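For this depiction, one protein chain was excluded, whereas all remaining protein chains were kept in their positions.
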Amino acid sequence: MRVSTYASHSALQILKGAKQEGFETVAFGKARVRPLYTKYFPVADRFIEGTYPEEMLLELNAVVIPTGSFVAHLGIELVEKTRVPYYGNKEVLKWESDRSLERRWLEKAKLRLPRVYDDPDDIDGPVIVKPHGAKGGRGYFLASSPEDFWGKAERLGVQNKEELSGIQIQEYVLGVPVYPHYFYSKLNRELELMSIDRRYESNADAIGRIPAKEQLDLEPNTNYTVIGNIPLVLRESLLMDVIDAGERVVEAAEKLMGGLWGPFCLEGVFTEELEFVVFEISARIVAGTNPFVHGSPYSWLRYDYPVSTGRRIAMELKQAEDEERLDEILT
Amino acid sequence: MRVSTYASHSALQILKGAKQEGFETVAFGKARVRPLYTKYFPVADRFIEGTYPEEMLLELNAVVIPTGSFVAHLGIELVEKTRVPYYGNKEVLKWESDRSLERRWLEKAKLRLPRVYDDPDDIDGPVIVKPHGAKGGRGYFLASSPEDFWGKAERLGVQNKEELSGIQIQEYVLGVPVYPHYFYSKLNRELELMSIDRRYESNADAIGRIPAKEQLDLEPNTNYTVIGNIPLVLRESLLMDVIDAGERVVEAAEKLMGGLWGPFCLEGVFTEELEFVVFEISARIVAGTNPFVHGSPYSWLRYDYPVSTGRRIAMELKQAEDEERLDEILT
Partner (left out) sequence: MRVSTYASHSALQILKGAKQEGFETVAFGKARVRPLYTKYFPVADRFIEGTYPEEMLLELNAVVIPTGSFVAHLGIELVEKTRVPYYGNKEVLKWESDRSLERRWLEKAKLRLPRVYDDPDDIDGPVIVKPHGAKGGRGYFLASSPEDFWGKAERLGVQNKEELSGIQIQEYVLGVPVYPHYFYSKLNRELELMSIDRRYESNADAIGRIPAKEQLDLEPNTNYTVIGNIPLVLRESLLMDVIDAGERVVEAAEKLMGGLWGPFCLEGVFTEELEFVVFEISARIVAGTNPFVHGSPYSWLRYDYPVSTGRRIAMELKQAEDEERLDEILT
């Protein structure tokens, strides 16, 4: 068995982790990034050009580790039909990508979610507007009233309610972004807290460096394009809340879609009242785990050797192979 | 001898460090967090429910490592009377908790402190107001004039000077927060710089992500609830200043209260003039050391194995045990 993934997002970590556990590795993707995975960071034993070279992966006896970039590049429909063994539950894909299903899932898990406005004219406080298909947070904007909303929506070509489909208007909850990364071992029926990060976004994390007076002259639009990630630890008295939230998400997934296993992430903010308000779930490895190639403050509490989320995936695959239980975790 | 602490704050790190040094560990605290210390992160060999199970700890031959949460939950008067051997000097407690004693201590150590206003009507520049007993920075607010102060104080139920007792009004010094973590070994008479962090606060670290224009609409109140910690390194030419400050604090404590040993932290900001202005001292381990479970950029300069502050405490206990000097460091 070989471990493969699409050459982007968190592939360096996934492939490094697989090698640490003794697997041969395969990366596939754009020709341009071949040197990144074979020369600058020699983590891929093989590099195949192409979005998804199915026949070659099957011949190589490869397992695919899905990432956000893999799903975005292939599209969910194609991913659902792939024949290469896939680590994780493919049923999750549609629950995660459809906003109302996602909300049903997170509500069943009893998470605190921000209010959603169906009608922009109901806006009665700060909101964040997420256009359909906005990648990496580009195109998100803030508004504080219906007038403000329509003024800004026009720039996106939205002029009336008929054109709103796919645009999400969410209560803007004031708080600091916190992204806990989980791993649920289906083999051991155990949840682990792997690490925590916050995103580093352009220009949301740039505008605060400009004095208010100059900002009023420049009038920058807020934007949430993810540029990188910064490692965090959470106040220890909040960890149990965050772990319980993860447990309830797994439990809800078992009832709704046959389970969620492997890495996932809850994306939210902590308010000044110490509440964790969750905006989204990423039901696979997130790039926020990338600072922790050599382990995180949390994984070092549990393991006596460096465990990244990428390595943790490989540990699960190895255990499944040893116990002849691969069919339980691959779909 | 067993190492014990209250299950919160930095207990994961303290107990992990104790185990690394070969001690058996005991956590005590709320039933709800038992799994955090025994299952998710198996660092506690035993978990006892209760705020402070003195008899059981005595029977187990346990030493208590105090943390901010331990002191906050028991209250200083109770802590002073505990019979379980306590790592550190209990005399420090009253010096740290009484603002005027704390100030006398830090002034004796020749630290640069922010100006304190006794009378709100003297406010002639930006100030930060800290209500009595505000935990984790909740309830702090900024004001820039007497009028501004009274307007905001009213929300806390303070309407005149008679009600001001316990409220501290401090000069707001513009600079970036820097929290150096020290360890003073009483056995070796040596100060160590263990690590440095900055706090991650809600909503103080959230508002800068909102453009000035929107802020003026939203009018968020500033708040300093600690949510987590971010690792930092300091400009190398400032390290000697920071270490000298720590040395002077230890020296002053020897004169005033019979010494300060073990971990402590100076909480301050660095201004654009490269001055370190100190707001407070925490005379024990701070949660800001939590990012460094596997060592910090500073501890890796000194040690060839991973040394967290929690482990450094355990190293001191072990040395004291080996040299039969426990009575010098326990009170």
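First chain written, first letter: the chains are A and B, and each begins at residue 1.
To be clear about the criterion, contacts are C-beta pairs under 8 Å (C-beta built on N, C-alpha and C of every residue); 3 or more make two chains touch, one makes a residue touch a chain.
A quick note: this is a predicted structure, and the numbers were derived from the prediction, not measured.
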Residue among A:Ile167, A:Leu187 or A:Ile210 touching the omitted chain: A:Ile210
Absent-chain contact - pick from B:Glu59, B:Glu162 or B:Glu272: B:Glu272
Among A:Phe41, A:Trp150 or A:Tyr303, the residue in touch with the chain that has been omitted: A:Phe41
Interface residues of chain A (partner: the chain not displayed): 8-13, 16, 32-33, 35-36, 40-43, 69, 136, 138, 200-203, 205-215, 217-218, 220, 223, 225-231, 287, 290-294, 306
Touching residues on chain B - with respect to the absent chain: 126, 142, 144, 174-178, 191-193, 196, 198, 201, 204-205, 207-209, 212-213, 215-216, 219-222, 230-240, 243, 269-274, 294-295, 297-298, 300-302
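Just so it is clear, only the chains that are shown with their structure count from here on.
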Angle, in degrees to the nearest 5, of the Cα rotation that carries chain A onto chain B: 120
Approximate Å spacing (C-alpha centroids) for the pair chain A, chain B: 33
